[in-house]
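Starting off with a structure, shown below.
Shown here: the complex without one of its protein chains, the others still in place.
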Amino acid sequence: MSADHAVASHDTHTTSTGLSNVKLGMWLFLGSECLLFGGLISTYMLYRGRVGTGPTPMQVFDIPFTSVSSFVLLMSSLTMVLGVSAAHKGDDRNTYLWVAVTALLGATFVGGQVYEFTAFYNEGMGFTTSLFTSSFYVLTGFHGVHVTVGIIMLMSTLGIMKRSKVPGSKSETIEMLGLYWHFVDIVWIIIFTLIYLIPV
Amino acid sequence: MSTETTTHTEEHGMSNAGYVRIALILAAITALEVSTYYVDFGRLFMPALMIMMVVKFIMVVSYFMHLKFDNKLFSWIFYAGLILAIGVYCVALATFHFFS
Partner (left out) sequence: MAIIERPSVTTTPAVIAPATPSSSLGTLRRPVTTGGWKAWLFTVDHKKLGIMYMATALFFFIVGGLEAVLIRLQLAAPNGKVLNADLYNQMFTMHATTMVFLFVMPMAAGLANYFIPLQIGARDVAFPRINAFSFWALLFGGIFINLSWFLGGAADGGWFMYAPNSGPVFSPSHGIDFWALGLQITGISSLAGAVNLITTVLNMRAPGMKLMRMPVFTWLQLVVQFLLLFAVPVITVALFLLSFQRNFGATFFDVAAGADPLLWQHLFWIFGHPEVYILILPSFGIISEVLPVFARKPLFGYPFVVFSGAAIGFVGWGVWAHHMFASGLGPVSVAVFSIATMAIAVPTGVKIVNWTLTLWGGKLVYTAAMKFAIGLIVLFTIGGLSGVTHSVAPSDTQQTDTYYIVAHFHYVLFGGAIFGLFSGFYYWWPKVFGKLLNERLGSWNFWFMVIGMNMTFGPMHILGLQGQPRRMYQWTEARAGEGFFNLGFWNLIASIGSLVLTFGILLFLINVVITTRKGQVAPLDPWNARSLEWMTSNPPKEHNFDSIPTVHHLDEFFHRKYQEDANGVMQQVKTAEEVLKELEDNADAHIHMPSPSYWPIVLALGMPVLAFGVIYSIPVAIFGAVVILFGAYGWAIEPSTAPDDDIDPPTESGTSMGVAHVS
């Protein structure tokens, strides 16, 4: 019995699967997010041709512009992963650098989205103009909110790190932010192809 | 420092140069995707676009999100959500005769 209890002595850092709680929780959350975006994408796909008297997707979409902002978001995934890699090596300087660059690229993407929405609105594509416009704005808006939340989290983490207040493992915090950020990126990979590149 | 780097590379499967390579491939595929907008791919258009999308998706998930190197449980959880989403939503869209 005593041997068993020696094994059983409480250690908060070991888990039954040997995996980190936070990481497991994060992947569960991302699995769940698949169904959220799946629902929004399906709604858009169902309604994309229902333009009523409003503009059609092909009339308003500016493919060169969106291609560039898609490229920016894709590259932010690279800078993010470099940040995670630096964090794992305990390289604070490069962690700051890459995380800051990631946030900046993310902000560029969101800025582009704001510009795009404004341009669309000026071309007569309001939120309530047609089923196409409503479902388009809801889908891309949700994605934009996810990116914005990501930027806020990246910037906050930088601030908290500067004051060295990150509770728990710093590199794991950055890694979790990375998972979230890449997820937002892969959602955009799908949105860009299905929504922008396939003509209605 | 160098020993630490190697252990981390083993643990996470990729060096920084590797990440840059992946990013370059992703950029190239994106360029190819955008080109479908300007060049007529004919009957290959849809399948080509879908394949490129899936390849990009899987590359980011496998390499940038480390699923390829991480515990299989993470893959199970994530792909369960993904496949479930594809399944239920495709069936739902099918009932609207979306695919016909």
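The chains carry the letters A and B, assigned in the order they are written, with residues numbered from 1 in each.
What we mean here is this: a contact is a pair of C-beta atoms (placed from the backbone, for glycine too) under 8 Å apart; a residue touches a chain by one contact, two chains touch by 3 or more.
Owing to the predicted nature of the structure, the values given are computational and were not obtained by experimental measurement.
Q: For a quick check of understanding: of A:43, A:70 or A:85, which residue touches the chain that isn't displayed?
A: Of all options in A:43, A:70 or A:85, contact with the hidden chain holds for A:43.
Q: Determine and list the subunit A residues touching the chain excluded from the picture.
A: With respect to the unshown chain, the touching residues of subunit A are 1-2, 4-5, 7-10, 12, 15-17, 19, 21, 24-25, 28-29, 31-33, 35-36, 39-40, 43, 46-47, 50, 52, 127-128, 130-131, 134-135, 138, 142, 156, 160, 165, 167-168.
Q: Need a quick check: the contact residues on subunit B for the chain that isn't drawn.
A: Interface with the chain not displayed, on the subunit B side: 73, 80-81, 84, 87-88, 91-92, 94-96.
Methods note: only the chains that are shown with their structure count from here on.
Q: Can you list the residues on subunit A that touch subunit B in the complex?
A: Going by the criterion above, the answer is residues 17-19, 23-24, 27-28, 30-35, 37-39, 41-42, 45-46, 63, 67, 70-71, 74-75, 77-78, 80-82, 85, 88-90, 178-179, 182-183, 185-186, 189-190, 192-194, 197-198.
Q: Given the complex with subunit A, which residues does subunit B contribute to the contact?
A: Within the complex, subunit B touches subunit A at residues 4-5, 8, 11-12, 14, 16, 19-20, 22-23, 26-27, 30, 33-34, 36-37, 46, 49-50, 52-53, 56-57, 60-61, 63-65, 71, 73-74, 77-78, 80-82, 84-86, 88-89, 92-93, 96, 98.
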